[in-house]
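All protein chains of the complex are present and in place, except for one that has been dropped.
Coming up: chain A.
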Amino acid sequence: MARRRPPYRELTAIAGIVGAFVVVLLLVDSAYYRLILTLVVIWATLGLAWNMLSGYGGLISFGHAAFFGLGAYTVTLAMVKLDITPWLGIPMGVVVGMVAGLLVGLPTFRLRGHYFGLAMLAYPLAMLYVFEWLGYQEVTLPMKREQPAAWMQFSDPRVHALLGLGLMVLALLASLAVERSRFGRALRAIKQNEAAAEAAGIDTWRWKMPAMVLSAGFAAAAGGLYAVVLLIVTPPTVFGVLVSAQALIVCLFGGVGTLWGPVIGAAILVPLAEILHGELGSVVPGIQGVVYGLAIIGIILLAPEGIFWRLRDRFFARAPEVPKLAPAPDPPVALARPHHELLVLEGVSRAFGGLRAIDNVSLAVEEGTVHGIIGPNGAGKTTLFNVINGFLQPDSGTIRFDGRDIVGLRPNRICRAGIGRTFQIVRAFPRMTVLENVTTGAYVATPDDREAERLALWAIDRVGLSRREAGQMAAGLTMRQLRLLELARAVAARPRLLLLDEILAGLGHAELEEVVEAIRRIARGGTTVLIIEHTMHAMVRLADRLTVLDHGALIADGPPAEVTRDAAVIEAYLGRKWVQRAADRVA
């Protein structure tokens, strides 16, 4: 939540972590335990880096070893070949990592879901071979007996632990900043539903790329410090699958999509693995891997979203606060220019293989009206919307919005141009509150986060949701609330044209009245509405004008009273025999 108060609670927790770590570090007198503490913070940093992209953004990366390894090799080779101290080498590694993140992101973001994850898996494996081919199978950081501190070689290994701690705190603060900002919410929106995010005007590409670059930078920093601590770098130790897996495991174990998860995961798993290895490794070699695996399986079964979420849901579940903010004022009601055609489709067709989903449809939506599109199931209504808002490209025809050709624009661009939409299947972001959901929709209208929240509150009022409802998690909402949420999210961007896709479907009578009333209020506020329904009943009362589609083709267009008497419409809806009956009744 972008509450305006500084994140006291989180900063206190970070200070607590730092304090606890330093106390433990001072208490343990064994170099071995200090080494383990150092590894905890390094792996936690890698986990945090992974979390920035994959935890918040949901783009699961199996390849963070690529950045980790580049960081490690940059530090090592800078020291071996160029005599550059790791104090400079690590920042250099970060730059290399970030550039790699950019280069990796450019082609890989074209892929979605599992394909993205699998493609990411390939990068570190490729680099592993490249570095072997280059002849860097085993590179050691030379021991500096003169001025070791200038080369990050301290006789007291606690300094390494503190350096790692500093790096982890930086990663925590960066994660906190991401989590609390528009950046974080955009990423979470992308994670939960990339299509909905895109339709809500979020330029998914623009947010994914900085997330990748930031994430890569921190992963490289962790790798650089790892090289300094381990003092030897080999391709399998820094580019190996186990490194990528470690990033993933500490996050999944501790909790994905929260800055505490990787810290919890690393703080438990790294010492656990090491203790098992130390205690069992020389007694029953290999058993430590089995026990470790069982521990992970057990936790994942008991807490599928990670320890953090489990504990939070159990002990710290609290009603999310709704900020005390004044909603944004109503926009001035722009006087609709009479008979101004806001949206004009000419000869638009779209086929899927042999099926002509939309066939040569021409249509004009006048500003200030509620324009209904009806038709039986499979008439091509949703396809028409998808073509208008940019999810699909028309095979032929033109679409002009307020005189501007919008064919070929990405959905988020079309949203920015002033066309909002809802979905037939509600696409809410379940792990966000109603207000947060709606706020993602308002980002298009303003660069200011606070203003976006005020717009969201305005939209929530406008659709008739209460302030209490605004604080609820979307996961637990009723169908009515979900429909209103969708409506509010689309309205929050203050679109000039609103596309509503079967927003009334599946609602009971009382609920339907409420949603219809909300749509009327929106229309009165000056927003032009284009609405799809397949039930004629509500539409006749709501729409100023009706267009009827059947098998992709336009069969009628006009005022509701006229259209409902049209023989072709009745036939399409009810069958041939009803045409005669309707004619009789008119007579």
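Rule of thumb we're sticking to: a contact is a pair of C-beta atoms (placed from the backbone, for glycine too) under 8 Å apart; a residue touches a chain by one contact, two chains touch by 3 or more; residues count from 1.
Definition applied: contacts and distances are computed from a predicted model.
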Worksheet, complete the sentence: Should one name the undisplayed chain from "Branched-chain amino acid ABC transporter substrate-binding protein", "Class GN sortase", "Circularly permuted type 2 ATP-grasp protein" or "Putative ABC transport system permease protein" using UniProt, the answer is "Branched-chain amino acid ABC transporter substrate-binding protein"
Response to the item:
Touching the hidden chain, out of A:Gly166, A:Gly281 or A:Gly558, is A:Gly281
Fill in: Residue of A:Asn51, A:Thr204 or A:Thr237 in touch with the missing chain, whole complex considered
A:Thr237
Fill in: Hidden-chain contact residue, picked from the options A:Glu132, A:Asp402, A:Glu451 or A:Glu511
A:Glu132
Discussion item. Just checking the interface: what residues of chain A touch the absent partner chain?
Written reply: 30-33, 35-36, 39, 129, 132-133, 135, 137-138, 140, 142-143, 155, 230-232, 234, 236-237, 240, 242, 274, 277-278, 281-282, 285-286, 288-289
